[in-house]
Each structure stands twice: as structure tokens, then as C-alpha cells.
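Would you mind keeping the following structure in view while I ask a few things?
Each chain you see keeps its place in the complex, though not every chain is here.
Which chain is which? They are A, B, C and D, in the order written, and residues in each are numbered from 1.
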Amino acid sequence: MIARPHQHWLPRILVWHGSVLPKIYSRLLLNFLLSIVVIAILPWYTSLGIKLTVAPFSILGVAIAIFLGFRNNACYARYVEARLLWGQLMIASRSLLREVKNTLHDEPNIAEFTRLQIAFVHSLRLSLRRQPAKAVLANYLDDKQLAQVLAVQTPANRILLMMGEWLAVRRREGKLSDILFHSLNNRLNDMSGVLAGCERIANTPVPFAYSLILHRTVYLFCIMLPFALVVDLHYMTPFVSVLISYTFIALDTLAEELEEPFGMEDNDLPLDAICNAIEIELLQMNDETVIPAKLTADKHYQLT
Amino acid sequence: MIARPHQHWLPRILVWHGSVLPKIYSRLLLNFLLSIVVIAILPWYTSLGIKLTVAPFSILGVAIAIFLGFRNNACYARYVEARLLWGQLMIASRSLLREVKNTLHDEPNIAEFTRLQIAFVHSLRLSLRRQPAKAVLANYLDDKQLAQVLAVQTPANRILLMMGEWLAVRRREGKLSDILFHSLNNRLNDMSGVLAGCERIANTPVPFAYSLILHRTVYLFCIMLPFALVVDLHYMTPFVSVLISYTFIALDTLAEELEEPFGMEDNDLPLDAICNAIEIELLQMNDETVIPAKLTADKHYQLT
Amino acid sequence: MIARPHQHWLPRILVWHGSVLPKIYSRLLLNFLLSIVVIAILPWYTSLGIKLTVAPFSILGVAIAIFLGFRNNACYARYVEARLLWGQLMIASRSLLREVKNTLHDEPNIAEFTRLQIAFVHSLRLSLRRQPAKAVLANYLDDKQLAQVLAVQTPANRILLMMGEWLAVRRREGKLSDILFHSLNNRLNDMSGVLAGCERIANTPVPFAYSLILHRTVYLFCIMLPFALVVDLHYMTPFVSVLISYTFIALDTLAEELEEPFGMEDNDLPLDAICNAIEIELLQMNDETVIPAKLTADKHYQLT
Amino acid sequence: MIARPHQHWLPRILVWHGSVLPKIYSRLLLNFLLSIVVIAILPWYTSLGIKLTVAPFSILGVAIAIFLGFRNNACYARYVEARLLWGQLMIASRSLLREVKNTLHDEPNIAEFTRLQIAFVHSLRLSLRRQPAKAVLANYLDDKQLAQVLAVQTPANRILLMMGEWLAVRRREGKLSDILFHSLNNRLNDMSGVLAGCERIANTPVPFAYSLILHRTVYLFCIMLPFALVVDLHYMTPFVSVLISYTFIALDTLAEELEEPFGMEDNDLPLDAICNAIEIELLQMNDETVIPAKLTADKHYQLT
């Protein structure tokens, strides 16, 4: 997802792609049909002495709105933190290569080190999305490295260990003083921080009961809403009921998307594009000539 | 608790395990029965000139929802911070071992140091859960170490002191320069930060009066709710009353679970699984061959 | 205050100690009596053409609840930060002593340095609570030190200066390299950060007008509430009025307690117990044999 | 935008420039006209059995206000973070030059290094605003540098690489010890952090669906509002409807401005003025004699 050009307010209201509408329109339709049924059976159940008014639903609606607001905040915070971590990976990647280039002036194999950096980035992306890593990592690692990396629980951490060893060899050869090794090593620690931060977001969801309680009350609220509105609004019930239901269900659904920011849904982070940008950046810093093409958004402003 | 696969919205509403329903259904049932009693005695107490309307409960309901929202936020923040601290322990554990391996290249006893690292992790977990540590720690410490560790107020801190001494011995032997010792020592300080952070969360609850005021108002509100709703809703009172009570009581109960994130309840942190992951990670970094099995979630997506 | 064992929801509602009830029950009683007066004089003032309804109070009630929520958040944030600072003092104290023990291996007078550490902790506690420091500090400082410390605006800062000098002497004697001195000095800077952070919280209240505006509107709201409720609720007015007043006044009062977390009220921080824990910890790290007893909570779960 | 002098509350209400009114007055006018139409056709559609009341719109209005509040918070947080990053750039720029001046005492070409610093600042500004950089950067870089900088994806990062190389040359010449190089290099890392932070804010919008859901519900709410108000307010409908619509639409529009803080709208950050201030600051630290004029705000208190 990228920033869109400014649009007039009217056409924006009608956007379909990238909104959560494709996911929830069937539920809204159901709500509309239920409202019509309620209008039809109103005389019958009123004759049974059953009645519902708006006032109690007002208490419930406000309470749900407040709790939904807090949950959305919590899920959005995960999305923001996930993006922050990938931004820190960009910072650490650039800084690490800059320091290596500036301090290991005569080193002939910097490209080798850069391949480890790029492998780290792709490895992190693929494990967060639970996609197979072998084919991609084979572009950057030799066979022995690849075997070691794929054998462990956390491939990206093993790549960090290799980067540390690459630097440690230069230290033992006297090319890096202890203080400069320490400085470069701190950049590896930054990358270790990004790795564990992303794992934390991917493996620890918002407490399930939190999502469930809101999910449940939102649906029960929307189902009972037509019964409460029909006395006051009669024929207008379906329209108002769908509008209120849309507000609550859409935000509940969006919170679910944002909760797992490393997924492949419309509002998730474009990890492919971020990895691509880091790879281009590092190769350009080495003045490489063969550089991958920049990924661009599709016509719905979507990047993967 | 782990992330669940996406479910259709309808079956999600009916989930029992992992929601707080098993804890609160008796209170909801009580609320339902009270509502029925209220319907029955309505004519009698109305004849005494007693009446209750929804309007004042609307003020109270909104106020409680706002305060409950803030309290839930505070409790959720504790859960998030606790998880963050354990993520930092993963970062520090990996970085420390990577630095040790890279800088103490010829050291034959790195496995010994790694055992201290693993002992620290388990010791922290067991003291947070107030479980006996001796049997577990005996797997990683020799008898003398074990005796020293169990004799003090904070076993994990004594293990840190041993790790520092292990490194200090290498410094005195000239294997580690001061700058590299300083760097490794900073990782120990990170672990000291995790230790004291977890102690802080475990020992300092959200101010008791905060929980109590909300607990009290939520219950009094739910008890008086049927009296307020019955005039408008009559036969529908039990259903609406239980729905509103569920929203408030469930969130109050969940806040209590999240407030103590190191417990063993459904929505608490899976410390066993995190410790297991750190142990596997460190052993794999040392290319050990005997590695414990990975803990997996049960059929209700629960990890301990 | 410590974490309480889990209680059944019913007895929790009746807790007296530790809740703010002992402080506010007289105001709630006043509110109850006022409600009864209002019921009695209702016919008289209605005959004068004076009437009040719930609707305008609904606007006011929600507005006050929102603002009170924000203020409670601000006060709770002070409480949380204060606790965090004391947690950082624990971290810095442990880390400093660990580094001293590991790097000054042959130093015979580490106990002397540890006494300065413990004096710092008690000095900070006593100045935050504006209690006399002389008698306590005399246990840890010699007469010359004591005189210097008590002569200045900030005793704890003078103790830090002494700790720095103790380390500087070892540096000048060649026992500490510059890099290790720098590392130890950073721990002193951490302690300096805790000191100034606590001073900041103790000396700078939440802007007085913030507290005052809410205090004032909460009381005026509670005083006018019976007049607004009586038309709808009649005989039930006192009960509903007291319940709503309790919610608002109790949270206003709790916010005031949390605003000054270093006080001696029920919901303030147990500084005595934290200092005691740090002292025990440091003495155990030195394998001392004479160690003070651990402070424990009283039967109302209160620690000072 | 700069801080304005204090104004009497009455004239402030009438301010036009810098408020979002110029952007939204047409929509408010439309709302006013719609309200008049609604008054006119009220008897007709009431005769068809269609009616709308305020109560359901109350639920919707509060829910939208809560969600809009959270979104405004999220957008304002981006604005605040963007400003913070540019403040950190000021800090890093000053600190870097101070350290260079203090440690490279005899260096004759510090002005050369300062030109790279200033080029970095302008390059960042111009790429955030997607403006052409060549003409501006030509004032600070020689032709070879300019060609290298313009050839890559991120010009500012290439300038950082040049600054690192400038320092590395001094290190290789023995003018800078490793420890001082390490210290200066940390300032470059700070600037790298600012660069990637700004890129993150510029490239990753608030999730599009978040904006869209609120945008949509705000407009549908404002369109239906006159129908709901007219029964109660009749001739006053247009005034109250426009006031409520103004509150919601103005905040929705402002959130959009704040969401992209690097733009050129009234409430965006004055990057030109910040760059100008950094440039003046650095040149004055070098006691340069030719210094650009300070940018000042226009009569509407606007800076670009």
C-alpha cells in the first residue's frame, strides 16, 4: 500500500479496492435483509408484548465504540511498530555497509559481506510470511552457508552469526581494531533487535479474548439493532442499520488486518517492496552495475 | 496463546476456550435470573412508587465504559511490556553468544557459558511464576553454583554475576581486551534490565483502588440494569441485560488476566514456550546435537 | 501495596482498606442526605416553576467522564514512571556492583563502595518523602562524608560525586583502565538520571488548574445530580445519585493519590520495601553475613 | 506555520487563513442547502411514512467522534514524529560539526565538510517534497559529487557515505584516533536514522482503509443529519446541521493534512525554514561571513 494522490471527497466515498468492503459486504447485505424481515414481522411480535427501544442500545453502542477504539489503537500500534522495525533495518543496513566501506578501505570482498546483508533481509521477510526461503537465499549464499542457514530454527540469526564471523576474521587479521569491531558489532545487534521485534509481533497476537469479546458484541449488537431502530424509523430502518453496522464491522475487520501487519492483505506492510528498496540501496552503495528493478504499485495503489 | 488461523465470523462468535466465558458464565446466568425476577415483581414495586429509568444509567454506563477503557489500556500495556522484555531477552541472549563466539574464537568452554545463559532464562521464568527452581536449574549448573544461586533473594542476578566473572577471568587472562569486555558486559546489563523490568511488573500491580472502583461500579451497574431496562423492554429485559453485562464484565475480567501477564491463565504469556525457543536457539548457535523438542500449542491454540 | 491473591468477585466489592472509601464516605453520605432533602422539597420548588431534567446532565456527565479519564491517565502515568525509575535504580545498582566486582578483582574495600550505593538509595527515598536523613545515613557514611552530604541541596548527588571519586582514585592508581572507568561512570550517570527523574515528579505537579477544573465540576455535578434525577426516580434518587457520585468522586480522589506516587497513602509506591530489597540484593552480591530482614506486607496487603 | 501572538477569543473565531475553512466551505454550503430542501420536502416524505429521529444518529455520532478522535491522534502522531526527526537532524548537525571542530583542530578544510552537511539537509527536504534537487545541491557539491549523488535511489544516503569517507581519510592519515572516528561516525548514524525515519513517514500512509471508513461514515452521517434534525428543530435545522458537520468534516480534513507532514499545505511542517535555520547555524559555527538571510513568516503566520 502506498500514499494515494489526493482525490475529491465524492469519488473517494465510492472506492472499493483497498477498503474492507470486499470482505464485509455479504454481512452488510444480511443486515439489510434482516432489517426488512424485522419491518415485516414488527406487528406480529409487538402483539406478543415484545418491544425494543433505542435507549439501551445507546449505552451498548457507546461502550462498544469505546472498546473498539482502544482495540483499533492496539492493533494500529502493532502495524506502526512493525513498520518502524523495518525502517530500523534500513538504517542498520545502510550504516553497517557505510562503516564497513569506510573502515575496511582495502577489503576486496565487500560484495560478499553485502550478499549476507541482503540474505538477512530476505530471510526475515520470508520467515515472517511463512514462505519457503531456499530458492531466494540461494541467490546470495553459497551451498555450505545455505545448508547451515536452513538447518536452524531462525535462519536470519544464523546469517547474523556469519556476518559477525566475517568481521571477526578481519579483526583477527589486524584489519579492524577492537573499537571499530565493537562499533560494527553494534550494528549487528541492531539487526538482532529488528529480528526479535518482528518475531514478537508475528508470534504474539493481541490477546485472543480481547478480539473475541469485541467481535461477539459487535455482531450481537448489529443483529439486534434493526429490532431497536424499527419502532422509530420504520421504512428507513435498513438504511440506518446498515450504516451503523458498516461503521462497527468495518473497523472490527480492519483491526484484524492491522493486527498481523506481515500478512498479504490490502492494508498490510509491503515487505517485498521494502526488501527490494534495501537491496537496491546496498548495491548502489557498492556501485554495482547489475541492480534489480524497483517494484512499483499496481493500479489500485497496492504493493506486496 | 498463539495466533489462530482466520475463521469465518460466525463460528468465532461461538468459541468457548480462550475466551473469558468459562470464568464469568455463572455471573451472567445470575444476571439473567435476576432479570426474570425483576419482570415478575415489577407490578409490585411500581405500586410502591419505586421506578427506575434508562436515562441515569446512560450517564453511568458511558462513564464506566470510559474508565474501563482506560484501565484495560493500562493492563494491556503491562502485557505488551512484559512481552517486549522477553523479546529483549531473546535479543540479548543471541547477541551475547554471537559476540562471545566471534571474539573468544579459541575458547573451548563456550558451552559452559551457554549453560549459564540458559539457566538465567529458566530462573527468571520460574521466579516470576513462583515455581520451585532447583530441579530445573540443576540441569545447567554444577552443585556449587546451584547452592550459591538458591541461597539469594534473586537467583537470576547471581547467575548474571557468574557470567560476568566468567568473562572477567578471560579478560584477566588477556583473551578479551577491555573494549570487548565492556561490549559483552553491556549485554549483561541488558539482561539485568529485563530481570528488573519483569520483577517490577510482577511485584507492582495496577493500583488496587483503580481495579476495585471499577469492579464495584461494574457489578452494581449490572445488578441495577434489569430494573432500569424492564420498563422499556419488558420480556426482552433478560437478553439485553445479559448482553450489556457480558460486555462490561468480560472486559473487566480480561483486564484482570492481562494485569498479571506472567500467570498461567488462557491469555497470559507463554513463558515455557519462549524459554524453550531461547534454549533451542542458543544450542543451535553452538551447533549442539542434543536439542530439546520445540513446544507446540494444544488444540485450543494454548501454549503455557 | 502488593498484588493480592485472587478473590471471589462478591467479597471484593466489600473491601474497605486500600480502596479510597475511607477518604470519601463522608462526602457520599452528604450526597445521600441531600438526595433525601431534594425528595422532600421537590413539590415546593416545582411550584416555583423550577425544574431540572437528566438530559443536560447527560452532556455534562459524559464530558466530565472524558476529561477525568484523561486526567487519571496523566496521574497514572506519573505513578508508572516513578515505579520505572526505581526499577532502573535496582538495575543500575546491581550492574554497577557487578562491574566493580568483576573488574576490580583484588580490591579489598568493595564493601565501602557498596555502603555508598546503599546510602544513595536511602538518601533519595528520604528526600522524596521529606523525612530527616541524618540518622539513616549515619549507618552507611563516616562523619566527614555525612557532614558533606547534609550540607548541600541534594544529598544524593553529593554521594554520587563520592562514588565517582572512589572510582577515579582507582583509575589514577592504574587499577581501572579508562574504558572500564568510562563504563562504570555510565552506571553513575544512570543513577543521576533516576535522581533527577524522581525530583521532577516530586517537584512538578500536574498543572494545578487541570486538577482544579475537574475537582470543581465533579463536585458541582454531584451536588446538582439529585435535583436532576428526582423527577424520574423519586424514592430511588439517593441510591442512584450515590452510585454515580461514587464513580466520579472515587476516581477523582484516586487520581490525586497517584499524582504524588512518593507519598505514604494506600496506593503510593512502597519505597521502604524497594530500598530494603536493593540493600539486601547488594549485600548478598558481596556475600555479606549480616543482612537486614525483608519487609513484608501487613494484613491489608500494604507495604510502606 | 509558526506560533501566533495571543488573540482575543472573539476575532480568533473569525480567522480564515490557516484554518481548513477555505478547503471545506463548499461542502458546508451544500449541507446548508440540503437542510433547506429537507425543510421544504418534510411534509411530503412524512406523508409516505418515512421518518428519522435523532436517537439513532446519537449512537452513530458518538461512535464516529470516538473513531475520528483516534484517527486524528494517529495523524497528529505522524506530524509530531516528523518534527522530532527534523529536530534530531538539528541536534546531529550541530554536534557533528562541534566534534569535528574540537577534534580536528588543525584541519583547513572544515568548510568542505560543512558543505556536505548542508547538502544532506537540503537533499532530504527536496526528496521528501519530490522536488528537483540538482540546482540546489550544485551550490554545495562539486560536479563529480553531484553526478554520484543524483545517480542513486537515495541522494542523501550517498552524501552520508561521502561524509564518512571524508572522516575515514583523516583517520587513515592519523589525524583521528579510532575512538574519535567511532564517535563522529555515531553522529552519521543519527543522521541515517533521521533519513530513514522521514522516508518511512513519507512512504507509508496511515492504512488507507482507516481513512476511507471514517471519510465515508462522516459524509453519510452529515448527509443524513438534516433529515434527523428537522423533526425537532425545523427552521433551525440548517444552522445546527452546519455546525455539527463543520466539527466532523473540519477534523477529518485536518487529519488528512497532518497525515502527510512534509507537504506544502497550511498546517504542514516548514521544511524550508528548518533547513535555512540549520544552514545559518552551521555557517555561524564556522564563523563564515556570507550567511543566507533568515526566512520569516508571511502575514498569515505561514512559513513554507
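In this section, contacts are C-beta pairs under 8 Å (C-beta built on N, C-alpha and C of every residue); 3 or more make two chains touch, one makes a residue touch a chain.
This is a predicted model, so every value here is computed, not measured.
Taken as a whole, the complex in this structure file is built from 5 copies of one protein sequence, with 4 shown in place.
Throughout what follows, only the chains that are shown with their structure count from here on.
Chains making contact with chain A as well as with chain B: none in this assembly. Interface chain A/chain D: under half of the residue numbers present appear on both copies, so the contact uses mostly different residues.
A rotation of 145 degrees, rounded to a multiple of 5, brings the CA atoms of chain C into register with those of chain D. Across the assembly, the mean Cα position most removed from that of chain B is the one of D. Taking the mean of the C-alpha atoms as each chain's centre, chain B and chain D sit 38 Å apart.
Chain geometry summary: the mean Cα position of chain A and that of chain D are 23 Å apart. Touching two or more other chains at once are residues 55, 58, 62, 66, 69, 179, 182 of chain A. Taken as a contact graph, the chains are arranged in an open line, each linked only to its neighbours along the path. Of all possible chain pairs, the ones that touch are A-B, A-D, B-C. Here chain A touches chain B in the complex through residues 27, 48-53, 55-56, 58-60, 62-64, 66-67, 69-70, 74, 151-154, 157-158, 160-161, 164-165, 167-168, 171-172, 178-179, 181-182, 185-186, 188-189, 192-193, 195-197, 199-200, 202-205, 207-210, 212-213, 215-217, 219-221, 224, 260, going by the rule given at the top.
Partner chain B is touched in their complex by these residues of chain C: 1-4, 9, 12-13, 15, 18-20, 54-55, 57-58, 61-62, 65-66, 68-69, 72-73, 76, 79, 83-84, 87-88, 90-91, 94-95, 98-99, 101-103, 105, 177, 179-180, 182-183, 229, 232-236, 240, 243-244, 246-248, 250-251, 254, 257-258, 266-267, 269, 277, 280-281, 284-285, 294, 301.
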